[in-house]
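Just passing along the structure, written as structure tokens.
Every protein chain but one is kept in place in this view of the complex.
Let's look at chain A:
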Amino acid sequence: MTAPASNPLLSDRDVDFQLYEVLDTESLCQLPAFADHSRETFTLFLDSTRRFARDVLLPTYRLMDTEPPSFRDGRIHVHPLMRKLYPQLVELGLLSATHPVEAGGQQLPITVYSLASAYLMAANLSAYGFIGLTTGAAHLIQAFGSPWLKDEFMSRMYRGEWTGTMALTEPQAGSSLADVKTRATPVGDGTYRITGSKIFISGGDQDFTENVVHLTLARIDGAPAGTRGLSLFAVPSRRPEDGRLVDNDVRVAGAIHKIGWKGLPSLALNYGEGGDCRGWLVGEAGKGLAHMFQMMNEARIMVGLNGVATASVAYQEALAYAQNRPQGRPAWEKDAARPQRPIIEHADVRRMLLRQKAIVEGGLSLLAVASWHADVAAHGKTEEERRRAGLLLDLLTPLAKTFPAEKGFEANALAVQVHGGYGYSSEYLPEAYLRDQKLNSIHEGTTGIQGLDLLGRKVMAAGGEAMKAFTEEVGATVERARKAGVEPAWGEALNRALQEVVELTMELGAAGMAGEVERMLRHSADYMELFSVLAVSWRWLVQAAAAREGLARGGEGRDFYEGKLAAAQYWLNTELPRVTHLVALCRSGEDSYTRMRPEWF
């Protein structure tokens, strides 16, 4: 009845474990915003998305990877499969799933949506990319746009009739958005004439819907330099005029030849070459970046999920390969006539698989808890609860974006490695996932930017309140693990590492206050690394606790829990100790690369 075993994308058992054993996602239904939901609706939605991902999206992945969009006659032609896939993705209800009923949504908790969408990303990240971009862009209009924009643009985007993009980057202004030059000139009728160039605009054109709306950062004439002068505009490729759509003078200047995410075009766009490009202001003039930032947190969580999903699908590929590929015999087997054994029986292969498992499931747990705080931050019962969750979400966001991107890349490399020589060929899928993964450390704020954000902004936020809330969360986990009967040394090690990080953070904060900004931020990359290891250790301790609780309940499913405990042991014994070393490095004054002069290279 069922198709031959193919890649499950993510472990269903693990997703259920994260939702209902590590977290208590059902308890979110006690919040008024989620009162219409229950475990039953969550299960039905997860079932639909994971089946759609496996049955429909996964078989299209390689086709879209090998046949990227083409640029002909000034237009982008995406893979013809998108004509079928996009309406089906829309039909599932993904575009407005988490949004309020008034906005046509279903008020699904982000926690559930995140884990469900991870399946779609793992199956075909490019196809899902159009959905992610459109929902992000439509959400900006929902949050800040005029009623007219909501009627004319947002509702069409949510219905799947138009798609959307985030148009921030310019050739000279990527990480440095303060340098955005695109101009907006008031026309006099409330609209603006837009002129300028954008680059790396994902989904900037396509031929499966009639229009694309670009949420564009531009500078109104006379606005100050820097980020304070930026405003947000909705700029459609075709604009409504007298009840029909006319060309809005947004030209595709070229398509980037990417090494991954090949199904999703990344474009250079020129606005107003013919002097006839109109934009509509979204929100307040001069608040463009602030408005954009609200969505950027969402987008960063989505990038983190993509990182986990891309690492997961490759891990599942490697796991199946290792179980089936016979090669070699145990070192103590002397008889060469004996049949060869599956490579999973070799300890070093299990090391590589366990490392992938630890990264994938640790990352998924981090994304799940960040999503949880996003739900509570938006819909928690009290002001205090919402505020605290918001601080935790802000703190966790750079980690949830960066850990899966950086360590996910390592996991993806291990998936290639497990496949040996075959892994280095395009006959097998892991090479494609490795190419896809690399983007996640670059887009939506590079790892370098995330490190500066974490150390320079997030851990110092609200006079250390975010850090205090994080410390409390870790404390509660250590207590839960102790009660569940988890190896006490693990909780103690986590506590010690946390203490070290808290002290380091105070020192670096003090250095910053004393004006030594360079010394404070010198090791921001190491700080990001050590905080990621710490945060994922926290997620592994809580998973160990939930696994112990599961084992104590008895019955079937012991293997799953034993696997969790082994992965927790692996992470807490081999990764957590690195925190001490990295803390020492941040303190040491080690200054080789800051002292290094360009001419010395």
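Please note the rule applied: a contact is a pair of C-beta atoms (placed from the backbone, for glycine too) under 8 Å apart; a residue touches a chain by one contact, two chains touch by 3 or more; residues count from 1.
Everything below uses one rule, namely that contacts and distances are computed from a predicted model.
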{"item": "Which of \"Peptide/nickel transport system ATP-binding protein\", \"Electron transfer flavoprotein subunit beta\", \"ABC transporter permease\" or \"Acetyl-coenzyme A carboxylase carboxyl transferase subunit alpha\" matches, in UniProt, the chain that is not displayed", "value": "\"Electron transfer flavoprotein subunit beta\""}
{"item": "Selected residue (touches chain absent from view) among A:73, A:427 or A:556", "value": "A:556"}
{"item": "Touch with the omitted chain, as defined above, among A:36, A:247, A:472 or A:492", "value": "A:36"}
{"item": "Of A:59, A:93 or A:342, the residue in touch with the unshown chain", "value": "A:93"}
{"item": "Option from A:106, A:270, A:495 or A:569 whose C-beta touches the chain left out", "value": "A:106"}
{"item": "Residues of chain A in contact with the chain not shown", "value": "1-2, 36, 40-41, 43-45, 47-49, 51-52, 88, 91-94, 97, 106, 108, 555-557"}
